[in-house]
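Notes follow once the structure below has been shown.
With one protein chain held back, the other chains of the complex are shown just where they sit.
Chains: A, B and C, in written order; residue numbering restarts at 1 for each.
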Amino acid sequence: MKNHSVRLRGVEFANPVLAASGTWEFGLRFKAVSARLGGVVTKGITVEPRAGNPGPRIFEFPGGILNSVGLENPGLERFRDEVLPEVAALGTRVIVNVAGFEPGEFDRLVGELDREPVAGFELNLSCPNVGHGGAAFGQDPKLVEDITRRARARTDRPVVVKLTANFTDPVATARAAEAGGADAVTVINTLFGLALNANGRPFLGGRNGGMSGPALKPFALYCVDRVAAAVGIPVIGCGGIMDGRDALDFLSAGAALVQVGTASLVEPDAAARVWTGLRRLCRDLGAESWADIVGRTRRED
Amino acid sequence: MKNHSVRLRGVEFANPVLAASGTWEFGLRFKAVSARLGGVVTKGITVEPRAGNPGPRIFEFPGGILNSVGLENPGLERFRDEVLPEVAALGTRVIVNVAGFEPGEFDRLVGELDREPVAGFELNLSCPNVGHGGAAFGQDPKLVEDITRRARARTDRPVVVKLTANFTDPVATARAAEAGGADAVTVINTLFGLALNANGRPFLGGRNGGMSGPALKPFALYCVDRVAAAVGIPVIGCGGIMDGRDALDFLSAGAALVQVGTASLVEPDAAARVWTGLRRLCRDLGAESWADIVGRTRRED
Amino acid sequence: MKSLRAPVVANAEVAPGIWSLWFEHPGLARACRPGHFLNLKPGPGPDPLLRRPLSVCDVERDRLRLVFRAPGRGTALLAQLRPGDELDILGPLGRPVRLPKRRTVLLCGGGVGAAPLLLLARRLRDENRVKVFLGARAAEGLILTREFSRLRLEVGFATDDGSHGHRGPVTDLVVKNVHPGTGQLVYACGPLAMLADLARRVKGAEAWGFFEERMGCGTGICYCCALPRKGGGYTRFCQEGPVVRLDEVEL
Partner (left out) sequence: MKSLRAPVVANAEVAPGIWSLWFEHPGLARACRPGHFLNLKPGPGPDPLLRRPLSVCDVERDRLRLVFRAPGRGTALLAQLRPGDELDILGPLGRPVRLPKRRTVLLCGGGVGAAPLLLLARRLRDENRVKVFLGARAAEGLILTREFSRLRLEVGFATDDGSHGHRGPVTDLVVKNVHPGTGQLVYACGPLAMLADLARRVKGAEAWGFFEERMGCGTGICYCCALPRKGGGYTRFCQEGPVVRLDEVEL
């Protein structure tokens, strides 16, 4: 393959492997790794700074982890003024993951960051919709479409919608995101999970957590396969990707890009290794362009 | 604890540990283990015999497996005439798991088996509703209520509704089952999953599979915690239970009984060991009745 | 049925990527018959989750032998076991071969498929005439040749590259030795393609295959093992097999 790059709304990513939100901070800790990736997605940013949940924030189970970080982040202003300048100097495509607790917060974040040197935005719709009883935005296709449309109106850069599969068919919300003008959907965010102490009380300081890691992969792959068949915009595959073969599976199932999350907690260069591994596998397969790989699970031949 | 038994609609189970459907055949292979359990749930029975899916039918991933058995079973008639007599002689409570592809099949199965020596029924609503585009019955609260009510009308024995959490909030379907007259809900069945071969094609003969095993536990526990808080009927916890501690967690989260599935594939006496382990843990906790344990996650003290 | 513990006595790579492991368990040594398999936990803990099925290759007094390839994670862990380490075993499982008498029996092993044929040959040879045919890609992949020779049987070899014995598939040797109407039996173990080839080409002898396909439990409770049966449906070959008549399944 001569050209490894992938485009979203005209923005070119050098390769299809991104670091996933919340598992790579702002890409600054391991700059050499960031530079080898197609891009990095930042920790979720909210309008106001957030302290996050009390500890413990992480629980390990066979094949995965639960986290309840609770979106700890410096907030819009400090992110823009203190973090972004350093991030911009990274020389890597930076997608800002934005999160809100009211519909209006998403477009505000996108609008205010649109003047900054960022490659694009990922809307994290997994937070509870405070005004509406606490179900996540991402569980309601109408809200997904509405929030996407409003963000779309505020920027000409790529807008990616990160979907949840918690009690929600991501096909429905992916279609809504597409209707709202999204350039891509990320499939999927963490799955709800609970862990208890020996005394029967929740282990995590945030009570419930989000499942990630290899244990999530079959479910995430199932979701990508369905969503990719249902929408015309690119899908970004995410969930349990640990090596090149995992990434290849997501591309085969229809993803145009992938994100590496939990793996980076174990090996700081995991995402770069995913890319090296994927490239080698594609070379061995004799692929001449991503089109040879992407979606081949459903292709007749 | 002096009395370990649990009742559903007056039927007494000697202890709260059951073998889960599809992972214990008809309880006949390891009779001594079956006899030590609160009861066994049979492989899913359909009106017509089913050959099941082509192989491979099982895939292993970190912390779990995907299966695509495809409900292979001898069908109502042969089950009743050839299997049930032997099962009845087991001396264990036997719950028959019934599955249908049209709403009417569930009550037909329940009605015809109601004359037989079985302890109760578990409605497996995870099959695609053939007449309605293929979404599972269990994904539609109205259908759940309707099917439950019709089954209820055909028997006076316990009717358990086994819920799916695939893209569906089991709280909604649990409420529907309760409204339809269910005596308990089993939470949860397997979660969708996909595995691919190196060539990008589905690994399983049945294409998609169902996730089970320890990797499923945090999600299953989360579901049990929510459902138990939302309905008044007993919850039967299921998903990734491997030992006594896992069972204790499900009881703490609000389950009155538990089912052991995948663990039995690895250790034929796994379910009996779960019961031994659970009993020891409850003794160490000084519990005097199940009420001391069940639901303690949400109890104020 | 409880899983058993048994100490590893020896474990070594006997051909490229093929291990031979001896362990000690008097009870199993007495109980295991040709065709039986054991289901081994690759390590403690939940990952890898499933047991790995391996055939009994040989039995000597209180000791049993396994000979296996290590294509994946579970068998890689088994390959690392050292003397003194403990195996966690479920078995014997499956339905043993019903041993014939006074027949000519042709054994056909492809690659590591030779393993379960060794015990079978040992138990057959006193009361039958046994011929063994072993195949591999190249000479270095032929295993257990010394062991079979010691049984003083007719042994033939085939390699794809002709580096030892007949150049071509081992099934050629079997086919050449089949004499229809003489009540011969064929037992074969190897890749599915080899079994399919035999099923097609062996006429006039009763041919059986040792099937090594995916399983869940190995004990008959999960219906995760499925060979398509001639005429429809599937054979739960962990129960009805693993040694199944080739003309009863769709290959």
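Heads up, the rule we're going with is that a residue touches a chain if its C-beta (ideal position, glycine included) is under 8 Å from a C-beta of that chain, and two chains touch if they have at least 3 such contacts.
Not measured: the values here are computed from a predicted model.
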For the chain not depicted, the shown chains it touches: A, B, C
Hidden partner chain, touching residue among A:R7, A:R29 or A:R299: A:R29
Residue of A:G39, A:G64 or A:G244 in touch with the missing chain, whole complex considered: A:G64
Option touching the unshown chain, where A:P214, A:G239 or A:G254 are the choices: A:P214
Touch residues of subunit C, complete complex, unshown partner: 45-47, 73
Residues in subunit A touching the chain absent from view: 22-25, 29-30, 43, 51-58, 60, 62-65, 67, 69, 72, 205, 213-214, 242, 262, 264-269
For subunit B, residues in touch with the removed chain: 62-63
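To be clear about the criterion, only the chains that are shown with their structure count from here on.
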Winner on C-beta contact pairs when B-C is weighed against A-C: B-C
Chain whose mean Cα position lies farthest from subunit C: A
Central subunit by CA centre of mass proxy: B
Centroid spacing, where centroids are CA-atom means, of subunit A and subunit B in whole angstrom: 34
Chain centre separation in whole Å, for subunit C relative to subunit B (CA means): 36
Centre-of-Cα separation between subunit C and subunit A, whole angstrom: 47
Shared-contact residues (touching 2 or more other chains) in subunit C: 46-47, 49
Touching two or more other chains - residues of subunit A: 62-63
